[in-house]
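Notes to accompany the following structure.
One chain of protein is taken out of this complex; the other chains stay put.
Labels for the chains are A and B, by order of writing; each one numbers its residues from 1.
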Amino acid sequence: MTTQPLLSVKNLKVHFYTLRGIVHALERVAFELNRQETLGLAGETGCGKSVTARAILRLIDPPGRIISGSIIFEGRDILTIDEAEVRDIRGSQISMIMQEPKMSLNPVIRVGDQVAETLLIHDRSLNRRSARRQAVDMLAQLGIPDPTRMAQRYPHELSGGMSQRIMIAMMLVTRPKLLIADEPTSALDVTIQAQILALMQTLVSEIQTSVLMITHDLGVMAETCERVAVMYAGDMVEVGSVHNVLKHPQHPYTQGLLQTVPDKANPDQPLFSIEGNVPSLLEPQTNCRFAPRCAHVMDRCKREIPPVYNLNGDHQAACFLHDGSPEAQAV
Amino acid sequence: MNVTHAIDKNEARRRRWEARRRYLKDSYILWRRNRLMVVGTCIIVFLLLVAAFAPLLATHDSYEQILPDRLLAPSTKHYFGTDGLGRDIYSRVVYGSRVTLTIACLVAAISTPLGLVIGVFAGYVGGAIDEILMRLSDVFLAFPKLILAIAFAAALGPGVENAIVAISVANWPSYARLARAETLGVRNNDYIQVIRSMGASNLRIMVGHITPMCLSSIIVRLSLDMGTIILTAAGLGFLGLGAQPPTPEWGLMVSDGRQFLVDQWWVSTLPGIAILIVVMGFNLMGDGIRDILDPHQRQS
Partner (left out) sequence: MQNKTNIPAKTLLRIEDLHVHFPIREGMLKRQHASVKAVNGISFTLERGDVFGLVGESGCGKTTLGRAVVGLAPVTSGDIYFNGQRIVGLTGREAYERARHIQLIFQDPYSSLHPRKTVCDLVGVGLKLHDLAEGYEIDERVLALLNRVGFSIEHMYRYAHEFSGGQRQRIALARALILQPELLILDEPTSALDVSVQAQILNLLKELQSEFHLTYLFISHDLGVVRYMSNRIGVMYLGSMVETGLTNDIFYRPQHPYTRVLLSSLPSIDPDTPHIGILLEGDPPTPINPPPGCPFAPRCPECKDRCRIDKPELVQHGQDSTHFAACHFPHLE
């Protein structure tokens, strides 16, 4: 790659110190996000997708702690700069959209004021009136009919889809360089989901923002992302272009995950299912986390952590099946 | 998949018992983790022991008046000194723990089931019955508990039994309110709907499925209220509406000593400290019980 990526996460390790012991929530997370690219972060509940997102904003609260790694955003390591600088980045350069739009909006403040508020936080020179005007402009840009009246409403008067649109307005009004969308459409119906995804795609290209799209829905991922990273139990198992990962998955977990989707399955045959359960994260990683459930498991999978192998094109997988391929640079 | 059709009775019994033991073990861990609760529990256990072994711990007869020995300062002979009639305060405090415990336990035994039944019923049935029962409880809640208890005690006449009834009557509405609130929260939950759709009767749902969900908050509330109950009982005693002389009741003892407060401080103060410690013990324990009974605590 010729240009420096916008965000590069390396060897990120996050642990949670709970009563039951140390939860190794993230063990080895590494990916790069290029400018104006949409990267999908896929994986199942508890695999660490949302923890990764929060770590990027340095929003890991006790009992969680970022143990090691680096998150280089625009040449700065978010993990080492001081709190004031991080606060400055949050919201203005990196914004985050949450899953439950209704929960993320303050119920007693008019939505227009909430959108304006994000502007005011980051630009002291702005006065309230022009912030409001910009907020209304943003709503108009989102294709919301009658934006001036919409700005006067309270969140409870809005539908789920409209709330999510307001959230998107709030997050994009500062024109951030990176938008983290944590399951932005999981709480919405399919027809509304289609609207929101289309809207996000248009806006993202207009504002020229990069997107980190966190979703468990592989269909959404296939439609919106250019590159995909797959996580399993706190470990990054496969990264690559959406075509490579979803059409030619190279890690047994990704292969299994794609086969469990019932969309195209033959109803007369049982669905493919990955046997076994997600491992406990209380133990530190000493082997391939997927080994106990893997159909292609080898002895060394149970003993060693597989390195990340570079495959053809934009494609990496952490699996011993690809031993012999060049290893990716130590992260 | 092979289907086992028989289960060994002993095996089942053992597993059931194991599950219960695991639950207790988790409770113990949660209990130990909360230091204040440990302190509170120790105080209450201590109180129970004192009440149980009062005859062994007491150094004197709690009723015997030795007028020449009146108003003696604390000494090795009279640990807490003597009162205006020459009675040994230490022995009276020790015996007084029995009176206090009796009042507290009986009030709890009367007012909580009453409040629970009324609250769950009102919350589950709803409608006009709910309105009537809750307006009734509002009437009670409109007055401070002590005032209400004083009114009832005055109407019923002085005495420990009447004090117990008076405090219970003043107390039940708060449990009814709590139980109703919990019931409303639980009533429409999926697991209640499931059991309804399986054909369970309303009585069964209320008793078997909703009441257990209310119990924990009621128990927490009760243990926090224990202090107030004891204080109310002491207050009634102090005002001459509760226990009657010469019963060794702590509130009464504080009242008796108030004429000597300046020169013979121990007559009032030491029973007062006993009240303080016990009330604190119940409060500390109540806070901890809440943590233990919360199923969410067990997940983490």
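The criterion applied here is as follows: a residue touches a chain if its C-beta (ideal position, glycine included) is under 8 Å from a C-beta of that chain, and two chains touch if they have at least 3 such contacts.
Source: prediction; values computed, not measured.
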item	value
Chain not shown, its touching partners among those shown	A, B
Selected residue (touches chain absent from view) among A:Leu59, A:Met103, A:Ala198 or A:Leu282	A:Ala198
Positions on chain A where the hidden chain makes contact	44-45, 159-162, 189-195, 197-198, 216-223, 242-243, 246-247, 256-258, 260-265, 267, 270-274, 277
Hidden partner chain, residues of chain B it touches	1-7, 9, 11-12, 15-16, 18-19, 23, 189-191, 193-200, 204, 209, 212-213, 295-296, 298-299
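Definition applied: only the chains that are shown with their structure count from here on.
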item	value
Rounded Å distance between chain A and chain B, as computed from the means of their C-alpha atoms	52
